[in-house]
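Omission of a single protein chain aside, the complex is shown with its protein chains in their original locations.
We call the chains A and B, going by the order they appear; numbering starts again at 1 in every chain.
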Amino acid sequence: MKIVLQNLTKKFPGRGKKAQGEVTAVNDLSFEIADGELLALLGPSGCGKSTTLNLICGLEKPTAGHIFFGERDITALSPELRGVGMVFQNYALYPHLTVRENIVFPLENRKGKDKLSREEMNAKAQETARLVQIEELMDRKPGELSGGQQQRVAIARALVKMPGVLLLDEPLSNLDARLRLKTREEIRRIQKQTGITTVFVTHDQDEAMSISDRIAVMRDGVLMQLGKPQEVYDNPESLFVARFLGTPPINVFEGQVRGERLYIGDEAVLEAGGVPDQPVWVGIRPEGFLPQEDGPLSCALGRVEVLGRDISILSSHPACTGQTLRSIISAETRVDASAAQIHFALKPGKVFLFHRETEERIPCVLG
Amino acid sequence: MEVDYEKIEKAAKRRSGVLRGLTYAGLSVWALIVLFPFYWMILTSVKSYASYNAEYVPSFFTLHPTLENYENAFTAVPLGGYLMNTVIFALLTTLLMVVVSVLAAYAFARLEFKGKNLVFTLFLSLMMIPSELVVITNFVTITNLDLRNTFTGLILPSVTSVFYIYLLKENFEQVPDELYRAAKVDGTSDLKYLWKVMVPICRPTIVTVTILKIIECWNSYVWPRLITDDPAYYLVSNGIQEIRENGFGRENIPAMMAAVVVISVPLIILFLVFRRKIMEGVARGGMKG
Partner (left out) sequence: MSTNNKKAWLYLLPALLFLIFFMVYPLIDVIIYSVEEGYNFASQTYFGVGTYNFSYVLHDPYCLQAVKNTFILVIITAPVSSGLALLISVGLSSIRPLRELYQTIYFLPYVTNTLAVGLVFMILFQRTEYTDGMVNLLINWFGGESVDFIDGPYWAKMFVLCFYTVWVVMPFKILVLTSALASVNQDYYKAARVDGTPRLRVFTKITLPMISPMLFYLVITGFIGAFKAYSDAVALFGTDLNAAGMNTIVGYVYDMLYGDSGGYPSYASAAAVILFVIVLTITCVNLLVSRKKVRY
């Protein structure tokens, strides 16, 4: 099912004694999620991504704007009438019920002509359990399961009523690092197999990049950028998005464009054709550095870390906004770790210019 | 389709509105039942003796409030003396209880000694013993020690409280071990550490325990009744019973109510001031069992 968000706004009354007025959690949000797509809502905590999810789910009502499922306006509908499945961050499995009872729970709520017989319910539960591969755990209680297993039960409970939309709130945050990798592939597999339109919320860019069809990066209730993970990574529209995506994070320098040339400090590092003279932020991805004897950017060499496949070079530069400048280069490159200075050439495709005030991307071709 | 959904939504809203109304109505009924005795006692206490007795059908308000009953309560019966006794009893008992409990809780929470677990288990099992069972011997003991009609006799058996020791111990255990080790490295004595670090950190719990014990003392009836028969040592509970049975010559209900108001007001003020603390403490007591 296609989901359309149209000028969605959500304001909360100010909390606490001192807070005055309202807090705008989601601000004029508009975008579409295609049928069968897996979309990640990504952003730092407090950016409004969970609120957006709750709005789609129906747990919160928007202050303004509309939500459509397909062609139908469901803005005013309560959650149970929307046909959504939701997986909560802490799974919200009923601790006193067995896995089977938990999965059957949503089906038992049906009334009237939708009512199912016991056999039908059990059959559906069994089928869903097979999908998420927890058939052998059906008679256990949630307390006896590991985090990953609980996660699957929660997904099964959300899927059993065949929802048109599946919503996941920080689905991996309660798992340890190894399980997280496994589970995210699992979510991807289940989503592909069922073809259900899925929205999931995360603050972990790795997670979002690795499994989603598209990611929506949010900040302060505003959509910053929406696109395929690789596109957003390669073409950030703002300094915020550039900084938020990628590990290790992007290096940001104070720079100047003078006479169609980009300067960092006094060194002209790249040609910037068509850009008027102005101060800029220069973002350079860690993989955008090439050590070269005569490279234009000279940095004070700090430390060289050998990571096996790659080498990570920590150095510093006076114009860099961070204390250390981290670059990742291929392990075949030879680096003299005892030298005081290191010189880099830059890969133009990995360097982005941003407006100094608005922090928006300056469209240009560097060379 | 669309219309159908809207209808369902509207019906659900109406239903939840009705439910909300019913909830408020029900809650208000209970609030009324709780508040009414308080209202009645204040109302009666400001009616004059003559006008109260003239009302065959009780009236819900009075146009001529009077304070003469309060005067009566303090002059015709020694209400002031009862209040004084209760204050002395409550403060001394609570003070002793807090000191004794803090020391014991500290021993259980921070010190290592042989048989700690055994002693603590025995301790906990004492929580099961109903006070009714031990009151008999205590009565005999205090009588034999010739301590009836003394504050010593009133206070001593009321000091112990296993539950409060338990509550304090739980709280003390939450203070990180590092603080204790750091203090030890600095050469702080245990007593100083307890006084300078533990007590300030755990002050909220200690305050809660203190208030709860004061309430308990203020309302205690059975033990004071057994141990005092000289009205000079009566606490408020016994005092009110004495007033009811022998005070004010004839049944002077407005004066009685004035005495009841005087007795109730200090605790209600204490409650309103420390509302959160008291409710939190009682709730915690309930959780721990």
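Going forward, a contact is a pair of C-beta atoms (placed from the backbone, for glycine too) under 8 Å apart; a residue touches a chain by one contact, two chains touch by 3 or more.
What you see is a predicted model, and the numbers here were worked out from it, not measured in a lab.
Participant: Decide which residue listed in B:D146, B:D177, B:D230 or B:E245 touches the omitted chain of the complex.
Facilitator: The missing chain is touched by B:E245.
Participant: Please pick, from A:G21, A:G112, A:G143 or A:G308, the residue that touches the omitted chain in the full complex.
Facilitator: A:G143
Participant: State which residues belonging to chain B touch the missing partner chain.
Facilitator: Residues of chain B in contact with the hidden chain: 19-20, 23-24, 26-27, 30-31, 33-35, 37-38, 40-41, 44, 53, 55-58, 99-101, 103-104, 106-108, 111-114, 116, 119, 123, 126, 129-130, 132-141, 156-157, 159-160, 162, 165, 190, 215, 218-219, 221-222, 225-226, 236-237, 240-241, 244-245, 251, 253, 256-257, 259-260, 263-264, 267-268, 270-272, 275, 278-279, 282-283, 286-287, 289.
Participant: Suppose we count only contacts with the excluded chain; which residues of chain A make the list?
Facilitator: Contact residues on chain A toward the absent chain are 57-59, 78-81, 84-86, 88-90, 92, 94-97, 105-106, 108-109, 111, 141, 143, 157, 161.
The definition used in the following text is that only the chains that are shown with their structure count from here on.
Participant: What residues of chain B sit close enough to touch chain A in their complex?
Facilitator: Chain B residues touching chain A: 1-2, 5-6, 8-9, 12.
Participant: Provide the residue numbers of chain A that touch chain B in the complex, in ascending order.
Facilitator: Touch residues, chain A against chain B: 72-73, 76-78, 81.
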